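Just one protein chain is left out here, and the rest sit where they should.
By letter and in written order, the chains are A and B; residue numbering begins at 1 in each of them.
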Amino acid sequence: MNASTPSEPTSRRAFLRHGARLLGMTALGALGGALAGRSRSEGWVWQIDPAKCLHCGNCATECVLEQSAVKCVHAFALCGYCNLCTGYFEPEPNALTTAAENQLCPTGAIQRTFIEDPYYEYTIDEELCIGCAKCVEGCSRFGNGSLFLQIRHDRCVNCNECAIARTCPGDAFRRVPASRPYLLKTSHAQ
Amino acid sequence: MKREFRLSTRREFLGQSAGALALLSAIAAQRASAAPTRARNPFAYDVSRLEKTDPRLVTHHEVARWPAPQSPARRLGLAPDGTLFVCGGHYVTAVSPAGERGLEIALSAPPECVAVAEDGAIFVGLRDHIEVFDANGRRRASWDAPGRKSWLTALAVRADDVFVADAGQRVLLRYDRSGKLLARLGEKNRERGIPGFIVPSPFFDVKVAPDGLLRVTNPGRHRVELYTPEGDFEGAWGRASMDITGFSGCCNPISLALLPDGRHVTCEKGLPRVKVYSATGEFESVVAGVESFAANAKACGASDCSRGGLDAVADAQGRIFILDRVTAEVRVMQRRA
Partner (left out) sequence: MVSTLCLFALGGESPAEQRFPPPDFTETGHQLPVTTTPPPRALWVHYLDVAVLAGALALALWLIYKKRSRRGLFWLSIFSVAWFGFWKKGCVCAIGAPQNVAYALFHPEYAVPLTVVAFFALPLIVALFAGRAFCAAVCPHGALQDLVLVKPVKVPAWLEHALGVLPFVFLGFGLSFAATGSGFPVCRYDPIVPIFRLNGPSLMVALGVLTLLLGLWVGRPYCRFACPYGALLRLAALVSRWRVRVTPDSCTQCRLCENACPFGAMREPSPGVASPPFVRGDRRRLAALLGLLPVLVAAGALIGHRLGPAVAKLDPTVALAERFLQQQQSPVDHGLMTPEALSLQRAERDPKGLLQAAAEMRGRFVLACALFGGWVGLVLGVKLVSLSVHVRRADFEPDRGACFACARCFRSCPQELVRLGLMPAAEAPRPASEPQAVNA
């Protein structure tokens, strides 16, 4: 009857509420317990397995970032330091010069430096690289495959569901422990 | 009607916002519908044009094909009596030209190359050293590794000399039959006019021609070089080009065979193709084009090209035996009548 002192009807509800809350806590506790055995402090990050990568070009277009977090990296120890680098030059270059029309890279992100006769070194400018894998295909098609794609973790925002992974035709994306975040091609010496 | 500047009313603001919203959603919808249908890959590395061979250039046809005795198969060797030796798995296996297996030599490591001397002695190159067997497959000697970085890829025997192509050290080694290192040939030397070998991957071949000169592939320079057994540079032929007359990619040719009349048979990787060049190095014809090695062409590209490649030997009748390292098959090619 009295609005300011709610009594019996609410107490039944309160009882139900208490019960439900207890149930909720128990459920959360059980879930936490089930997960605690398997959870770890360390997180996961995405990475590309270079052995499965098919160089399809999706990494340049599918990343949620405007400029993809996937970049070409160079395992220098695998490189042949070729003069005619098929990762650097168009399949049929006019001349082996750094002129733009001879370059394979659509953004000119590979730098070619003369080291000593007859060797040239190729380095990736990550600011320019868009991760299209054109050079990766060129390099591995004819050469040693020292150019390959990796997710750069200074750029990757580590989405729960990697947008590139979903569309990867090679199924090359997988989660790796954050303490070992790269899947590099290993060299002969190491 | 005269227009004045004034603050927009709330109704106008709402109308404008609604208009902007409609425009935005229209753009988004249009872009969303346009996105998934990507007809082509704008970043494709396109060499498809080069994967087709002009049929008029093809002078050989396949007369037989048999599987290599072991897999993965690496290289072929040819004994003076015409028997083929195939390096594959941990074995070197003798095979008749018709594909019947003979002697089989088991090894502790995968053999990379094999050569057979006139007297039947079998020289087997493992990655870092050479083992010598007699004609019955009994091991006679095991030579020391020539260097820490050695990666032996080819052997050639002439009378008392054994020439070894060491891709890892980028050098041609000359041994005597007892395993004594006589000389290091082909190292860069300005005074002697020797350019030096560019070997970016474990593909480096040497053959001894009947004229006594060595034919050595220099894949990084896209040519075949001629040396005397003493190591004097005598000349070279070949040029880099993706088209059929040249050597494709970064580093070709990868191997070499000599026809009885002195002409050359070359093998390439990346664009797997086998071609005939004249004794002086002019392009003559195609033995087998990229179309013939579909699996091999695909194998190069997935990760790198070191698992692809072809090898060839030519016997006294002019038959060319091509080993496809990817499919582990040997094709017997004969000139069309």
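Rule of thumb we're sticking to: a contact is a pair of C-beta atoms (placed from the backbone, for glycine too) under 8 Å apart; a residue touches a chain by one contact, two chains touch by 3 or more.
The structure presented is a predicted model; accordingly, all values stated were derived computationally and were not measured.
J.: Name, in rising order, the residues on chain B that touch the hidden chain in the full complex.
T.: Touch set of chain B with respect to the missing chain: 17, 20-21, 24-25, 27-28, 31-32, 35, 38-41, 43-46, 48, 127, 149, 151, 167-168, 170, 200-202, 298, 306.
J.: Tell me, which residues in chain A touch the chain that this view leaves out?
T.: So the residues of chain A touching the missing chain come out as 2-4, 6, 9-10, 16-18, 20-21, 24-25, 28, 31-32, 34-45, 49-51, 54-58, 64-66, 73-81, 115-117, 119, 121, 123, 137, 144, 152-154, 156-161, 163, 166-171, 174-190.
In this text, only the chains that are shown with their structure count from here on.
J.: Go ahead and note the Å separation of the Cα centroids belonging to chain A and chain B.
T.: Computed from C-alpha means, the inter-chain centre distance equals 32 Å.
J.: Within the complex, which stretch of chain A touches chain B?
T.: Counting only chain A, the residues touching chain B are 50-51, 54-57, 60, 78-86, 91-92, 104, 106, 117-118, 132-134, 137-146.
J.: In the complex of these two chains, what residues of chain B are touching chain A?
T.: These residues of chain B touch chain A: 41-47, 50, 188, 195-196, 198-201, 220-222, 240-243, 248-252, 269-271, 300-306.
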